[in-house]
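Apart from one protein chain that is not included, each protein chain of the complex appears where it belongs.
Up next, chain A:
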Amino acid sequence: MTDTNEHGAKSAAKSSRPGLVQRFMRDTELDTRLLGMLGALALIWVGFHVYGALRNGFGAFLTPRNLWNLSVQTSSIGIMACGMVLVIITRHIDLSVGSVLGFCAVIMGITQVWFLPQLVGLEHWSIWIIACIVGMIAGTIVGAIHGWLIAYLSIPAFIVTLGGLLVWRGAAFLITRGETISPLDSTFKLLGGGPNGAVGAMGSWIVGIIAAVAVIALIVMGRAKRKRFDFRLRPLWAEWFIGIFSVGAVIGAVLLVNSYPWPRGIVRRYAEANNIEIPEGGLFISHGFAIPVLILLVVIVVMTVVMNRTRFGRYVYAIGGNPEAAALAGINTRWMTVKIFALMGFLTGLSAVVASARLGSATNALGTLDELYVIAAAVIGGTSLGGGVGTIYGAVLGAFVMQSLQTGMVLIGFDAAVQQVVVGGVLVLAVYLDNLYRRSSK
């Protein structure tokens, strides 16, 4: 009983009853880190908006257009950050993701521009599928090679991927002879977003409803399970609070992306192509969720399940916490390392799809310096370089923080040099704050 008494005594020392905030946190079982990150993100968003409003007379940040663009710009880094979390949790690092992204993009580019049109014809329906598969396989193989060198030849990940950073960027250049590969397949390009690469108002509502139903189902099932095992239940009001808040956030996101209309020029072209008369006030066609954002969402959901609900994910954490203990528990830590880096490579390939589709072409320079943003996103999101600690949602939030800072500074007209200084400073500050948080929560 000493355990519970100790805890009770600590809170009792502050007040006779636990304070309102404490009780709220305890009953909802929310992660304080998550709330902190959301708070920081909100602060950045509001800060840039207000600053823009005061200085330029127009707050451009909290507009549907900017937030929609922000979501698209975050996708590529966000997808890779989900993989980087696993790499860093297991006490490794991957410096090569930017170069591998460029390499995969080039492989996909030549597949759909040089080879496939000769085989199946230009703009054939299968081109984008084959190109994506080829790109993701290329990424997976590259990642597996890195993992094998690290695990079985015991070369430090830092060195292997530092070498990879040079090797794959050079390989991409050799393959294309420095040329830009374009034009890419038009269906493929939809995967990068843009007015056509979004699912529209109706599609967004469908996505939103699926998400809302999933959230409610998770809450109901979780409660039923706790009852079955006779664990402590969350109070009903807390369940309702989390449910309403989550569903509200989903609906808010749908309303947001649906309130960003297509630009007038594209609407005009679309109307001409489909013989629609444009009414007097203009035709309002919503963007809806961009396809790359939906890809990121799927990656988040799948990777969260992998990390929290599969043996693979459990072993990733175990290896990060104590590699020796993991090996003694019968986990094949070397093979796990190969799998983790292969997964990182796969996600880099997927990210290359989004990045090159968004650009509309494939160049060997694509993804330059991405490795630093991906690592920064994971670290800002609370992944500990000491290993064993990190979450998928944290890394994605970290990616959003990074991208928000950059977008915000562009909007209010900071120099590129100033942007670099700020982003670098924020990275260091974020890790420092994280250390403080960890120390105080121990």
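Keep this in mind: a contact is a pair of C-beta atoms (placed from the backbone, for glycine too) under 8 Å apart; a residue touches a chain by one contact, two chains touch by 3 or more; residues count from 1.
To be clear about the criterion, contacts and distances are computed from a predicted model.
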item	value
Among "Carbon-monoxide dehydrogenase large subunit", "ATP-binding cassette domain-containing protein", "Cytochrome b" or "XdhC family protein", UniProt-listed name of the chain not shown	"ATP-binding cassette domain-containing protein"
Hidden partner chain, touching residue among A:M84, A:L165 or A:A326	A:A326
From A:A81, A:A157, A:I175 or A:A318, residue that would touch the chain that is not displayed	A:A318
Contact footprint on chain A, counting only the chain that is left out	1-4, 225-226, 228-231, 305, 308-311, 313-314, 317-318, 320-322, 324-331, 388-389, 442
